[in-house]
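Here's the structure, in structure tokens; my notes come after.
A single protein chain has been omitted from the complex, and every remaining protein chain is retained in its original position.
By written order: A, B and C. Residues from 1 in each chain.
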Amino acid sequence: MMVYLLCIILFCCGLYCVLRKRNIIKIIIGVIILEYAVNLFFILTGYRMEGRAPIFSSEAEILNMVDPLPQALVLTAIVIGLATTALLVAIAIRIYEKYGTFDITEIRELKG
Amino acid sequence: MIELYVLLIFMIIGAIIAVEIKDLLSSVVAVGAVGLGLSIVFLILKAPDVAITQLVVEILALIILIRATLKVDLPFSTSGRWFFNTLITVGFIVIFLLAAVKCLKDLPEFGYPIMRVASTYLKEGALKTGATNLVASVILDYRAYDTLGEATILFTAVIGVLAVVRKIGRKKEYEEVEEADE
Amino acid sequence: MSREHEKGMSLIVKTITRLTVGLILLYGIYIVSHGHVSPGGGFAGGVIIGLSFVHLMLAYGKDVALGKLSKQASSFFENLGAMLFLGIALLGFIGGYFFLNFISKGEPFRLFSAGIIPLCNVAISLKVGAGLFGIFVALVLLKLKSERKR
Partner (left out) sequence: MNIASNIIPLFVVIPLAGAFLISFFGRSIKRLPDAMGVSVTLILCGLSLLSVRLHNIYGVLTYSVGAWRPPIGIGMVLDGLTSFMLVTVNLVAFCITVYSVNYMEKFTAKWKFYTLFLLMVGGMNGVIITGDMFNFFVFLEIASVASYALVAFGTERHELEAAFKYAIMGTIGSLFILLGIAFLYGYTSTLNMADMGVVLSQKGIDGLIIMVSIMFLMGFGLKAALVPFHAWLPDAHPSAPAPISAMLSGVLIKSLGIYALCRIFYNVIGINPTISSILLFLGTLSMVVGGLLAIGQWDFKRLLAYSSISQIGYIILGIGLGTPLGILGGLFHLFNHSIFKSLLFLNSGAVEYATGTRDLRKMGGLAQKMPLTGTTGFIGSMSIAGIPPLNGFWSKLLIIIAAVQAERYIYASWAVLVSILTLAMYTKVMKYAFLGSLSEGLSRIKEIPIFMKLSMATLAFMCIVMGVLLIPGISDFFLQRASEVILEGTEYAASVLRAIR
């Protein structure tokens, strides 16, 4: 239970950074930390005490293996995180090129 | 499992540093440290595939981030409205943490997953799909449809970046835009 | 940044990259081809292949890397990988289901053993590697153009 809680604390650090910071790159860093925390939580739910990696080896017969399903899901989630981060960075660079600053208070010409 | 706790605390400290530090480049490096810690935690949790992918993807994400922050001034203006915003965010996070503490007890004990679906992967994975790396068999045979969606997301991101990055977005009154700016 | 950036980093970095780029590419291809036997797979291997070109570009500057893999070539390979992967999926329709593993499974631990899994790995690695290199090139060209404009 304690491990899950540490992972949720990491999630809250990322959430705090995204909601609180005003610099665009800091917000992107917050999103990256959020993704790390969610991927970590997935693998934590799949761990098995004294389990082994889910790969058969030709010599020894491995009995208790770790749950392979969350690992497959996290592989997908990592690359989703990369895709979103790449798009966010591309937009951030274009905003920097147009506005000359990363601070969203100066960028915030839009109401709403 | 003491090393797991040590690494998790290291990652949380790294995340706090990445959030609070003023200079952008050092906060990007701090995020790199968190990602490295995460990759080692994946190794401890017996997930080698995920550790390799996490390490490599994180390197690329860092390179892209550093390219974006290379020579950037950090105009840090503090205005009053932000106190109200801090109050809401901190309050929301405290409620979220308290609810998490109460609810995480219902999850099965750490280290004893109920492997309802995964036990069939372990039993017949090697026979049915022929791959000895069960994670690869889950990704590309049992749940290959996910990986198709996955490849499409990366494809969307590439086309999205190409679309966002192009120099001239709207044509100005019928002037021809030459191919390079498309 | 100064003009010097076009020609890439210092001499030491260039000589080291000349040695390591081939190894990184080879390691990426190994990870992809042995994806169904050892850890790693289409994604990790593809990103490593993409990183070897990014490594080349960082060390030698824009034009050498683009000489090796131009923008059009990278988008061609990316589209090819995507259509290959969708083609493999559609071939499964012959056997009645969408993603059916219809090729013979062979016996485990061999290289050509797991039906469509190695083929899918190759298709994904093509796509991921070329796609990420395309993203990196797009971001780098954008940055250089903005410097020259200012």
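FYI, a contact is a pair of C-beta atoms (placed from the backbone, for glycine too) under 8 Å apart; a residue touches a chain by one contact, two chains touch by 3 or more.
Everything numeric here is computed off the predicted structure, so don't read it as measured data.
Within the entire complex, contacts from the absent chain reach the displayed chains A, B, C.
Checked against the hidden chain, the listed residues B:L65, B:I93 or B:M115 yield one contact partner: B:M115.
Summarising the interface, chain A meets the missing chain with residues 11, 15, 18, 24, 27, 31, 34-35, 38, 41-42, 45, 69-70, 73, 76-77, 80, 83-84, 87-88, 91-92, 94-95, 98-99, 107-112.
One chain is missing from the display, and on chain B it is touched by residues 99-100, 102-108, 113-118, 120-121, 141-146, 148-150, 152-153, 155-157, 159-164, 166-171, 177, 179, 181-182.
For chain C, the list of residues touching the undisplayed chain reads 75-76, 79, 82-83, 86, 89-90, 92, 95-101.
One rule holds in what follows: only the chains that are shown with their structure count from here on.
Inter-chain spacing, taken between the CA centroids of chain B and chain C, is 20 Å. Between the Cα centres of chain A and chain C there is a gap of 22 Å.
Under the contact definition stated at the top, the residues of chain C that touch 2 or more other chains are 38-39, 41, 43, 108-109, 128, 132, 135, 138-139, 142-143. Looking at chain A, one finds that residues 53, 55-56, 75, 78-79, 82, 86, 89-90, 93-94 touch two or more other chains. Interface residues of chain A, counted against chain C in their complex, comprise 53, 55-56, 58, 75, 78-79, 82, 86, 89-90, 93-94, 97. By the touch criterion given at the top, residues 1, 31, 35-44, 47-48, 50-51, 54, 58, 78, 81-82, 85-86, 89, 98-99, 101, 105-109, 113-117, 120-121, 124, 127-128, 131-132, 134-136, 138-143, 145 of chain C touch chain B in their complex. Chain A makes touch with chain B in their complex at residues 1-10, 12-17, 19-23, 25-26, 28-30, 32-33, 36, 39-40, 43-49, 51-57, 65-69, 71-76, 78-87, 89-94, 96, 101-103, 105-106.
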